[in-house]
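Beneath this line is the structure, given in structure tokens, with notes to follow.
All protein chains of the complex are present and in place, except for one that has been dropped.
Chain nomenclature is as follows: A, B and C, assigned in order of appearance, with residue numbering initiated at 1 for each chain independently.
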Amino acid sequence: MNVYLLSLLVFSPLLGIVMVALMPKKEERTIKQFGFFGTLPPLFLSFFLCSQYYSGVALSIFDIKLNWIRFGNLEMYDPKLFTVDFELGLDGLSLIFILLTTIISSLAAIASIYIKKEWKGYYLLFLILEIGMLGVFTAENLILFFIFFEMTLIPAFFLIGRWGFLEREKASYSFLIYNGIGSAVLLVAILILFARTGTTNIAALTQMMTMGGVSLFAPISGSMKYGLCLAFLVAFAIKLPVFPFHSWMVRVHAEAPPSIVMIHAGVLLKIGAYGIIRFGMGIFPEQYKSLAFTIVLFGVLSFLYGAFLALVQTDFKLVLAYSSISHMGIVMMGLGALNEAGIQGAIFQVISHGLIAALLFFLVGALYERTGTTMLPKLGGLAKSMPIFSGFMLACGMASLGLPGMSGFISEFMVFLGLFKSQPLLAAIGVIGLVLTAVYVLRAVMLMTFGKNDSLIEKEKWDLRGWEFLPTLVLLGLIISVGVYPNLLGGPLQGTIEAMMLALGGR
Amino acid sequence: MMEHAWLIPIFPLVTFLVLLLSGGRLRDRGAFIGIICTLASFVLSLLVLIERFKEPTYNISIDWLSFGGTQLSAGFEINQLNALMLVVVSLVSLLVQIYSKGYMKGEVRFSIFYAYLGFFTFAMLGLVMAPNLLQLYIFWELVGVGSFLLIGFYFYKLEAKAAAKKAFIMTRIGDVGLLIGIILLFWETGSFEYGEIFQAVQSGMISSEKLTLIAILIFIGAVGKSGQFPLHTWLPDAMEGPTPVSALIHAATMVAAGVYLVAAMFPLFMASSAAMQVVAITGGITAIFAASIAMVQKDVKRVLAYSTISQLGFMMLALGTSGYVAGVFHLMTHAFFKALLFLAAGSVIHAIHTQDMEKMGGLWRKLNWTGPLFLTGTLAISGFPLLSGFFSKDEILMAAWENGSYILFGLAVVTSFLTAFYMFRLFFMMFAGDSRSQAEQVKESPFIMLIPMLALALLAVIGGYIQTPWFGTFLGEWLVEGNEALLGASHSEGPVWIMLMAVLVSLAGIYLAYMIYVKKKLSREWLVKENSEVFRILENKYYIDEIYHFTAGYAIKGFSIFLSYIERFIVGGLVSTVTSSIEGLGKVGSKLQTGQVQQYGMIAFLGLAVLLVIFAVTGGYLR
Amino acid sequence: MTGVPLSAYLVLALVLFCIGLYGALTKRNAVIVLISIELMLNAANINLVAFSKFGVTPSITGQVFSLFTITIAAAEAAVGLAILMSLYRNRKTVNVDEMEMMKN
Partner (left out) sequence: MDWNTMLSYDWGAMMPEFIILGTTMILSILDLFWPKHFNRRKLAWLALTGIILACLSLISLLSFETVSILSDTFRLDSFAKAFKLLLLFGAALIILLAEGYEPREGLREHRGEFYYLFLTALLGAMVMSSSGDLITLFVGLELLSLSSYILVGMRKRDRKSNEASMKYVINGGISTAITLFGMSYLYGVTGSVNLGEMSRTMAAMTDGQLQYIMGLAFFMVFVGVSFKIAAAPFHMWAPDVYEGAPTPVAAFLSVISKMAGFVIILRLFLSLFLTASGDTFGALDFLEKNNIYIASLAGLTIIIGNVVALRQQNLKRMFAYSSIAHAGYLLVAVATLGGGYFLLDTVWFYLMAYVLMNIGVFAVIQLLSSQSGSEDISILAGMGRKSPYLAMAFTVFILSLAGIPGTTGFIGKLNIFLGTFITEPGHFVLAGIMIAGTIVSYVYYFGLLVQVFFRPVHSEKIIKIRPGLHIVLIICVIGTILFGVAPNIAFDFIHDQFGDFTDFISSK
């Protein structure tokens, strides 16, 4: 049973897919309900896994490995050569990402109530997207990872292009092309590794790259390792995104439907960080180490660049988009710090930003539903007509600017803690961003909620209501509980981070 | 009792959560929840303080965040300073909440106001109880948020909005300094715990340059929070918040957190004379600088705000000149009399609905309670003999003198003259002379507002007697008990003439104000002409706001706009160059496709020819 | 036997091939184009036959090959002309350069 649990988890949205597919097109209510129910099995399964973890079960008992593909006819050399197995596995890091995925997916499914048309197609794609995301975080080999990685790409393309705002098609194209380039680079790197070593298993590759394995056909030279490490970094930097690869993400944030941006900012971007940790850092620790300065540099650049640009945007969605770039810069900074504090901070930042961005975009969705605009100059004084909404918005803004007691602080603090140890100069430049973050977040949030506004027609019962409290409260609760007791999250990560640090050569 | 001290901040947090979750439904009843919870905190703090007199420092912590081999912990500590601060904070908070019941009556978001107050009190108490720097930083920021929320309480007022934002951002700048400071300190000492840090500092394992850098960075945090020059500009603007808030946050507690921080980190500062110098000089400059501005302001609350800045400067000056006890002592007495002043000013504002001094006057007869109360506060702050301010200010002057910083001593003396002058200017303009108010009916504030003021007035009078040159230096001895080496002497000794001079100086200030504003013997323009350059500079607060606006503000905005051009033309341009070049290639490709079959053949033949020529020329050795 | 060396045949074939290619690529009349293609095929035939007689290792297969080629060339010409005829019926032209309905 345990062995199949992970596969069950990954493919459990299929149940929802079947249910939604069987519904007639017009049944809006039922489809929405089924769509939401479809996200529940993975949610419960992930909770179950989590409870197993906390009750002390070793996560490795959930690993599964089935023979799948064998390329070429080279059995005579080694029966495992050029084979790709269907192997899923779990460790603390992936457990956390899986939880993030399932929770945000369920909440985004709720937020999808705002979707106005073609619910059936929407939920089908939505659930496929969830399979892809779950698969990415559990895949134990690179090919499988890549397959799931691309599996997130296609549904997201359609979801953005079909259900987004006005310039949605352009946004979905830019999403496709940038991510296409990213995954192309990734694919090349994966395949060079595969072709040269005959395996794509992450653990085996880590072993070979760090210890130096026997090369069967052609060796991987030192400079090629650099190239591969760089390729992984670039591929995931596009996904993350890091300056200067960010322009697609701005469009997507601005044009995609808010419920999809919840997923996108909440989980999809995080695949970039996950990839850097797993592949850049995991497989090529030596090379990664020597690239650390560059990584931090680009982290700081994105952090400041995003912050400065967020300062002058007039569309709230764009403010959030640039703030995401800025926050992803923090992730890069942490990952480049090369010490426990930095790396753990980066992972925290990933999770924290996932929760915060999801909440913010849920609120954006709620706002757009009511006012029909997200342009800052048109908004204002919402605290009067929508006090609860404004309260959440403010809380969320505070979380985003790294207020202690909320998850954002822990991550920013740890990243800077780590960075001041390894790259004090860049860290010192980076702290400017902390002030800027406060400036742009407050500017945007206060333009919306404070002050007065005469142009908006206020209606009765505008405020958040009923089911809308579920996502907001759950997300805010998570943000605060991580902020108040970070060991909640830190615990599962210890094992993974220790292994990373060992490979990186101690502290 | 001390093991239950963690409940002290929890009570106000409960207020916050209950009131927030209840929405606006509790209305005025929200006040009772707030007051009862704060009362509980106060009683508990008092018990803890009493117990602390006998017992040693109490410290408990749990693992909070672990990374690698490092465990960061969270917990609380009850030492002398903490225990004292707990009482001060919870007391002032309690009194202000009682006061607000009357002051905020009729406000729509009444219970939200109490919720915010609860949140702030929680954060402030948490800050005081923190056993380590990280936890201190956490609550440090949270009090900032509390302050932000309360300044922006009237969210629909544009000034309140701007003030709240400014307060948050200016203090945030300081906070970043503090953050860097504690991070650097962590890497030097391997801990955030006070005890371990002080041990490391004393063992001399940190180089003195590093130590100075860290101390100054931490001090930057204090500068931001305590409204010291040059990050002071937010504090006067913060007066846009409701007056009780000004009393609680911007006079008694939060702004004192900077002083508290320096006091809490005193051993660290002691280890670096350069850092001490910086603290003292900043304090001295701020004190006289703010006092000079306060002399010409027209808004009651602004005068009080600048007075607060000035007094905080005093405290910094004390700390910077090794006057640990003096600084903490003044912090305490200031909390009482400045809270009193604000509440009394609030009472006046409540009565005549204006904050402009020019429109007041002759209120002494109309406000029978408020007038004397305000006078008590004014006398206390002016250093009138035998009131609390007298003793604490004296202690500061002594400390400065003893430390040998005569210039700073001189600054302090001048400042106390100015203080007496502008405070009595304020008092006389409000209460003396004829009424200039348009308000027809001026009613004394309700009883519920007077009680807290009475309590504070009492404290402002007697608060000083715990540390006097005559009846013993109880406070000082208790504070430095067991830490003499780290914190210095329990009492500053100095020549007697200092005390006499201080009395004379403040009396001179009062007399001058009396002559100008009551007797009108001296023209108002006796000192500076109303439209002279100096006056204008003072009135415009040395143009600091404008300077910030035109330098930092414009620079950031300009750079942002510059970057948005980069975003559009360079980053975007790069992308469009690639796409358009691919499209161009496509265009060329399809142009070649003319539909002429012979041309196709020709191109093919050319292709063949090229291949053959290359092969022929290279002889097949092309690789 | 005769003094004509292999190279002469090869050059002849090459020249013929080039003439054919030139014709196929430049002549407007489709019939001439088709004939030019025949010329190219026949140039190859000359090669085959020449090699079969004077090649490094002479053998009869070259001639057999050329027989097949001739047949195929005939078929090709027939097909080409048939297509040309149906084109002519619809378009009333046999000019190759007027066939540009489809381009880009």
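FYI, a residue touches a chain if its C-beta (ideal position, glycine included) is under 8 Å from a C-beta of that chain, and two chains touch if they have at least 3 such contacts.
Small disclaimer: the values here were computed from a predicted structure and weren't measured.
*Asks:* Taking the whole complex into account, name the chains on display that the unshown chain touches.
*Replies:* Answer for the hidden chain's contacts among shown chains: A, B, C.
*Asks:* Pick out the residues on chain B that sit against the missing chain.
*Replies:* Within chain B, the residues touching the omitted chain are 582-583, 585-587, 589-590, 592-593, 595, 597-601, 603-604, 606-608, 611-612, 614-615, 619-623.
*Asks:* Can you list, in ascending order, the chain A residues touching the missing chain?
*Replies:* Its contact residues with the unshown chain are 68-74, 82, 121, 143, 146-147, 149-151, 153-154, 157-158, 161-162, 169, 173, 176-177, 180-181, 184-185, 187-188, 191-192, 194-196, 217-219.
*Asks:* Touching the missing chain, which residues of chain C?
*Replies:* Per the touch rule, chain C residues meeting the hidden chain are 10, 13, 17, 20-21, 24-25, 30, 33-34, 37, 40-41, 43-45, 47-48, 50-52, 55-59, 61-62, 64-65, 68-69, 72, 75-76, 79-80, 82-84, 86-87, 90-91, 96, 99, 101-104.
As a working rule, only the chains that are shown with their structure count from here on.
*Asks:* Counting in whole Å, what is the centre-to-centre distance of chain A and chain B, each centre being its mean C-alpha position?
*Replies:* 37
*Asks:* Using mean CA coordinates as chain centres, what's the gap between chain A and chain C in Å?
*Replies:* Those two chain centres are 64 Å apart.
*Asks:* Taking each chain's centre as its mean C-alpha position, how far apart are chain B and chain C in Å?
*Replies:* 96
*Asks:* On chain C, where are the residues touching two or more other chains?
*Replies:* Not one residue in chain C touches at least two other chains.
*Asks:* For chain A, jot down the residues that touch at least 2 other chains.
*Replies:* Residue numbers touching two or more other chains: none in chain A.
*Asks:* Which residues of chain C touch chain B in the complex?
*Replies:* Spelled out, the residues of chain C in touch with chain B are 21, 24-26, 33, 96-97, 99-104.
*Asks:* Using the touch definition from the top, list the residues of chain A that touch chain B in their complex.
*Replies:* Within the complex, chain A touches chain B at residues 244, 246-247, 305, 308-309, 311-312, 339-341, 344-345, 381, 383-384, 388, 391, 398, 403-405, 409-410, 413-414, 416-417, 420-421, 428, 431, 434-436, 438-439, 442-443, 446, 449-452, 485-487, 490-491, 494, 497-498, 501, 507.
*Asks:* In their shared complex, at which residues does chain B touch chain A?
*Replies:* 20, 23, 63-70, 134, 137-142, 145, 152, 155-156, 158, 160-161, 164-165, 168-169, 172-173, 176, 179-180, 183-184, 186-187, 556-557, 559-561, 563-564, 567, 571-572, 574-575
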